[in-house]
Structures are given as C-alpha cells and as structure tokens.
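Every protein chain of the complex appears in place save one, which is left out.
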Amino acid sequence: MENLIGLLVLAPLLGAGVLLCGGRRLDRSGPWLGTLLAAVSFALGVVLFADMLGKGGEERALDVTVFPWVPVGGFRADVGFHLDQLSMTFVLLITGVGSLIHLYSVGYMAHDERKRRFFGYLNLFLAAMLLLVLADNYLLLYVGWEGVGLASYLLIGFWQHKPSAATAAKKAFLVNRVGDMGLSIAIMLLFTTFGTFAFDPVLQRATDAGEGKLTAVALMLLLAACGKSAQVPLQSWLGDAMEGPTPVSALIHAATMVTAGVYLITRSGAVFDAAPDAQTAVVTVGAVTLLFGAIVGCAKDDIKKALAGSTMSQIGYMILAAGLGPVGYVFAIMHLVTHGFFKAGLFLGAGSVMHGMNDEVDMRRYGGLRRYMPVTFVTFGLGYLAIIGFPGLSGFFSKDKIIEAAFAKGGAEGWILGGAALLGAAITAYYMTRVMLLTFFGEKRWQPDAKGELPHPHESPRTMTIPMVVLAFGSVFAGGLFSINDTFLKWLEPVTGHEEGHSPVSALTVTAATMVVLVIGVAIAWAQYGRRPVPVTAPRGSLLTRAARRDLLQDDFNHVVLVRGGEHLTRSLVYVDHTLVDGVVNGTAASVGGLSGRMRKLQNGYARSYAVSMFGGAAVLIAATLLMRAV
Amino acid sequence: MIAPSLAASAASTTSTGEAVQFWILAVVAVLGALGAVFMKKAVHSALSLAGTMIVLAVFYLANGAYFLGVVQIVVYTGAIMMLFLFVVMLVGVTAADSLKETIRGQRWLAGLCVLGFGILLMAGIANASLKEWNGVGRANAGGNVEGLASLIFTKYVFAFEITGALLITAAVGAMVLTHRERTERAATQRERAEQRVREGKQVTPLPAPGVYARHNAVDIPGLLPDGTASELTVSPTLRARGQVRDVSGEALQDLKALEQRSSDWLERGRSEDADANAKGASK
C-alpha cells in the first residue's frame, strides 16, 4: 500500500513530463492521456481509501519515506509521504474533481491548438497539489506549494497572447510570492525552534516552544494561507485569475489550489491552538474576507468574477472555521469538500454557458438560457441551491455548522463572528440568486459578439455535461452523507481532534436564522432582478456598488500603497544611492585620485630622488633595530 | 674554537704610535672623502678619493690586514682609480659640474637623511661600547697571507669560485657594453681625399694654428690677412669648450704697453730736464 502513495503523485507528474516533452505527435492523444493519468491517480486514491477504511480510526495513517533528500550532517530532509484521513480527503477531492475537470476540458479545449500543453499543465498542477497534501514535512510541502503556484501561473496565463491573461498570471504569481515568503519564513522559524521539518515532531512538541515564537510562526503561516487562498489582504489576484480557461478556474480557483491555505492551517492546527492571538488574526481574516468576497460578488457582471468573489467568500468561511480551533477544523474541511463539489460544478456550468454564448461573460447579456441548456441549468441550479445553503443540500450542512461554531466562540467575539457569518450567508443568497436569475431566467438580452453574430446557445458536448452531472450529485448529497451519524466528524477526528462548541444560541435557532436570512437574500435579489427587466448596460449604481465593481478598491489600494509607496521608496533609495553611496564611492575615488596626483610627484624619475628614499628607509630600519634592541 | 684563549690575548688599548697615526690620518681620510664629494671637477674628486684610499690602506696595515693593505693600494688605488681616471678622460676632464641643485628639496632631504643615518650609525656603534678586543696577532701567527689563503680555499672556497665567475662575467659584460661592431670597411686615405674633392668644401689640409713668428700653440687661431681670427685653424673641440685664446689684439696691446713705458720713461727724463733747466736758469 505504501508504494501506491508514491505512484499517486508520480502518475500525474509522469503525465506532465510526457505531455510537455512529448512533442506534436501527442497533440491528439495528449488530452486523453492526461485525463487517464488523472483518473489513474483517482483510482489509486480510491484503493488507498478502501484500504484505510479497513483499519481502525487511530491506525489509519500511513507513513512512507521514499528517499533521503538532503542528508547533510545533522540536517535531514526526506521525501516522505504521510497519508492520514486529512490527506486522504484532499487526495480524493483533488483527484476526483481533478479527473472530472480533465474530462470536461477535453470538450472545452477541443478547439485549442495548445491543448496538449494545457493538459500537461493540469497534470503538473495535480502532481504539485498531491505533493502538497501528502508531504510529511514542511519542506516538501513547500515544494508542492511552489509547484502549485507555478502551475497556477502557467494556467492563468495559458492564453498568453491576451495581455490581460499575461498580466493576471503575473499578478497571481507576484501576490502568491508574498504568501510564499511567509511560508518560507515560517518553515525557517520552525526549523530553528524544533530542529526538524517533519510534521510529527513539530506538531507534537508545538507547545514546548514559547507562545511568542509560535504566534510568529502562526502569523507567517497565516500570511502564506492568505496568499494561496486569496484572503484579505492578499486577495487581489483571484478575480483577475479568471482570465484563465474556465476549467482552470474550476479546478484551481474553486476546488483545490485555493484550499491549500485551509489545509495548511488545519495541518498546523497544533501551532495555532497554542497561539490564541494568531487564531484571532485567522478568524478576523476569515470574517473580513467572507464579507469582502460576498460584496464583490454582488456587483460583478462577469459571471466568472462573480463566482470568484463567491469563492473568496466561501474560503473565508473555511478560514474562519479553521481559526476557531478544534471546534472548527472538521467543519472547515467539510465545507471545503462540499464547496469543492458545488463550486466546481458552478464554474463548469459557467464555462458551459460561455461555451454556448460565444465566450460572452457578461451576465447582463445572458437571460432565458434555461430552455436552451437544460442540463447546464439543472446542474448549475443544484450547485446554486447547495451554495446558498438550501436545506438538505451540501452547503446547508457544512455552512450551518460553521455558523454554529462561530457563535460557539463565545462572548462578543462569538456574536460578531456569528453575525458576520450570518450576514455572509444572506449576501451569498443574494448574489447567487442574482447570477441565477440573470443567466437562466428573464428575457433574452443576447448581444452580437465581436464578429457581429448573435450567439446560438446550445447544450455542451457529453464530455462537459457528464462532469457537471457528477459534481451536481456531489453538491446535492455530499453534505447529507457526511452529516449522517457525523460520519465526516468521526473520520477526521483522529487527525484534527474535535470538541463540541457551546453555543449561546441553540443549533435550531441558528438554522432558523440561517433560513430567514437566506429567504431575505433571495427575496431582495428576486425583487431587483426577477420582477423587473434587467438593463443590458449596468446602471451607474451607488458608491458601494461602484466600489465593489472595482473589487472594493483593492487594486487602487495596492496601487497607492504598494506601487506608489514602492516607487517612492525606490526613488528615495536611488537618491540615497546617488548621493550617499555614489558620493562615498566617487569621493573615495576622487580622494585616491587626488592623493595619487600628489604622490605622483614623488615619482619624479630622478634616480637620486629614489636614492634618498632608499637611504631614508635604511635610516628608519636602523632606528627600528636600535629601538627594538633598546626595548 | 679558541674561546678560552680569547681572554688571554685580549687587549684594552692600542699603542700610542697607532693612536697618533690614527688621529692624523683619519683627518686626512675625512678631508679626502669630503673632497671627493665636493670637488667640482671629476678629476679632483678622483684624486681626493685616491688619497683617502691610500690612507685606508695604511689603516688596514695597522689593523693587521697586511694582505688587504697591499691589495688596497695595488688594486684600488692602482687599478680601479686609474680606471676611473681613464673614464673621466673619455668623458671630458675639464667639464666642471655645476653644484647647483636641480631637484627641489633634494639637498635638504639628502642632508636630513644623511645626518639621521650618520647619527644613528654612530649611536649604534657607541651602543656596542666595546672595552676589550682580541687582536689578530694570534690569527696572523702563521702569516697573514697564509691565514687568508687557508680560509679562502677551505671555508670560503665556494664564494671564491663564484667571485671568479663574477669577474669573468663582469669582464665579458664590460666588453659587450662598450664594444661597437664595425659594420663597414674603414675608408682609405685615397677615398677620403676623393670625397673631399667631391664635396668641394675644403680640399687642402686645414691651416695651421698660430701666427707666424709669434705663437704656435694649438689654442691660438691663425689670423686672416685682414687681422681677424680664422675658425678653421683650431680644433673644434677647443672651440666647443671655449678654450680658444684670441691673440689678434695682442700686437696692438704690446705696442700700447711699449708706448706707455716709453712715455713714462720720456716723462721722467723731461721733468729732470725741466729741473736742470730751472737750475740752469736760476744759475
């Protein structure tokens, strides 16, 4: 069984290698090869899962050291894998959703000339992500982390001929670097504190280190998570990342990569548990982001950007839950899995809609599509119901638990967090209903595309609809299945630990409140977009709307603070360089030159002058000799 | 080797004769050295130096270095100084050096260095404050030359051989440096005569210096018919050195002197006459 873990990572890595190096003869078979290898990885994951289920709760973790990586003196870093229930969950999510998205891409990218490369990148991404969640030490995790960043960069910028895509890729990469910096600092701090990178010793002895140090580590890890999971303040890249092909948005920016931050925080739970201040920071980030993303999602007319805002917001929920400690870890992961299903489904649905509408992304130019794309409509609708938390569907169970856990934090903090989560749920209902209404209901607002052709909406090919259907099943049933008998809780508990929160309000009250805000949100959306005709061009809107359309001024903020600040810093540094550094250098040169000019006169070319120097030197030598003898 | 016997032969003072000789000759040596440094003409410097070297030879003898004393006179004073004189002649005997310093500050710096150096050297010697010494009497017991020879051909044989090689090298080097290869056949007398005729400047031999029946020295130019001096009659070397004596006005000067003398004499005779006349008149 242990060997299979290595194969799990190796299969997509092999696919990436073959596809990227294989050349043109793989152009036709490449996509299917990539899909096959993703499926193989998924199959291996299932086998391992079955094997794991056959064991007792505490003995399920598998450890395997593949080879010693950096054995230098006392320093030791191995390529080793650790497969426990947490990793298993991620493996199944990544390979499962990943395989489906591969399948979907076969259809979606059918007409792209560079699809072989695309599948190579997808496989590379899968391999990196699997490495990330399977690593048994922070250093290897970092490799996977960077690999994911690289694959993300390549995929966002896949249509690199579009300047916007190239810029978006660069932006994503740069913003991610900030987070990566946090992770590398955290790893260094961990190493200096514990002398090792491996999870087990670090996490078991976490409380040995001082709280201050742990807080520093935890904050650095949080920075890393913010970068990868698009949390405030490093959220700005996610919206632009929608420039990538839609399957990429579904795979990376909904189901897998952005969840890496949640994984990191959950995996390092012991560190966060021992650093309450850092946990406060985590929940703050989570709460702010969930509202931030939701508000941005309300204002966007681009269907993918609206969904991206939604992703940000939903991951905010997860981070919030993870920040709550053992009360929330399980629910964070559970929401992560259900979100993986329904958000992937929503993105694939959005891709399907765009596919049918000549790649139009503006929802104000959709309308009335439910008759033309029935499968897409149904699967998208189920995903919609799941995300707003319609009773009985996946999102209902997972989100409800998070809101409960937030209230269970207790005190004013609990009320604020719970309130934020509830408010977020209302806004989620609002903006998702908006997306739904604008896209599938109302009259047709189709506009001719750049070539002057009116779109002819049609259902997508089988390779695209099948994954959507499968994901829709997941969106509907996953939450329920997980919640029966607390299956998911029991499954993860040996790894993350769990304790029941003591909420000041009863679970029933929370559920009722959630229902109420849900209805309110849906109602407002219907009142705005369902009852009245929707203008094709967006109205100017209120100040908040305009700000939200500009991603709540995140880029302006970054521009003013970071770009301008950086420029000013650079200018002042250049000034310092010119005046101080160059001054010192030039001054030294000038003084040496001047001194040389004077010294030069000593070298007058007269032998007698040199003789005087020699003679003076001899006199000095005699003086020194006498002096030494005297002393 | 002879440590126990050192004390036995130790002396604390020299003979009075040697002391007197030292004080007299030391002054001579220092004067000679100063002369070598400060004389304007290289020949005078060389002669002063030769004097100093002879004095040094005497000091060598006084110090028991009989062989070296002789060598000093024969080799240094006899050979090396003569070599110097030869070179001085080659370069020009009479060209006196200007003692004016051309490098700014050189003389001050040199003076300072020399003074400091001398003081330090003297201080070092004074610091040694030797009260007793051994004298070379015992070492010279078997004869000074024999003692030196036995050392040179045993202990210092390699150094001796190497100095031999050095001398050969120096001799060859000097030859190489001064030798000028003659690259063409020397012109014969006939060829030179023909060349003179071709050039047409001065076909006949140069006129002789001197003025007939008056002067025949080489530094006196012959006079042309109009009484001016002829450049051709004296060696260009003397002309270049400014050592040509002009005697063209000498005859006139002689005449003037003669007239002066005769007028002096006539004047005196005239006054005596006057006196005699006056006496005669008074008579």
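To keep things simple, chains are lettered A and B as they appear, and every chain counts its residues starting from 1.
Convention: a contact is a pair of C-beta atoms (placed from the backbone, for glycine too) under 8 Å apart; a residue touches a chain by one contact, two chains touch by 3 or more.
To be clear about the criterion, contacts and distances are computed from a predicted model.
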Protein name as given in UniProt for the chain not displayed, "Alpha-D-ribose 1-methylphosphonate 5-phosphate C-P lyase", "Sarcosine oxidase subunit delta", "NADH-quinone oxidoreductase subunit K" or "ABC transporter permease": "NADH-quinone oxidoreductase subunit K"
Residue in contact with the excluded chain [from B:V30, B:V197 or B:A217]: B:V30
Contact partner of the left-out chain, one of B:I24, B:V75 or B:A217: B:V75
Touch list for chain B against the chain that is not drawn: 2, 6, 9, 12-14, 18-19, 22, 26, 29-30, 33-34, 36-37, 42, 45-46, 49, 52-53, 56, 59-60, 63-65, 67-68, 71-72, 75-76, 79-80, 83-84, 87-88, 90-91, 97, 101-103, 106-107, 110-111, 113-114, 117-118, 121-122, 125, 128, 130-131, 133-136, 138-140, 144, 147-148, 151-152, 155-156, 159-160, 163, 166-167, 169-171, 173-175, 177-178
For chain A, the residues touching the chain missing from this view: 600, 603-608, 611-612, 615
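The working rule: only the chains that are shown with their structure count from here on.
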Separation of chain A from chain B, taking each centre as the mean of its C-alpha atoms, in whole Å: 102
Residues on chain B engaged by chain A in the complex (per definition of touch): 103, 106, 109-110, 113-114, 116-117, 120-121, 123-124, 127
Residues of chain A defined as touching chain B within the complex: 604, 606, 608-609, 612, 615-616, 618-619, 622-623, 625-626, 629
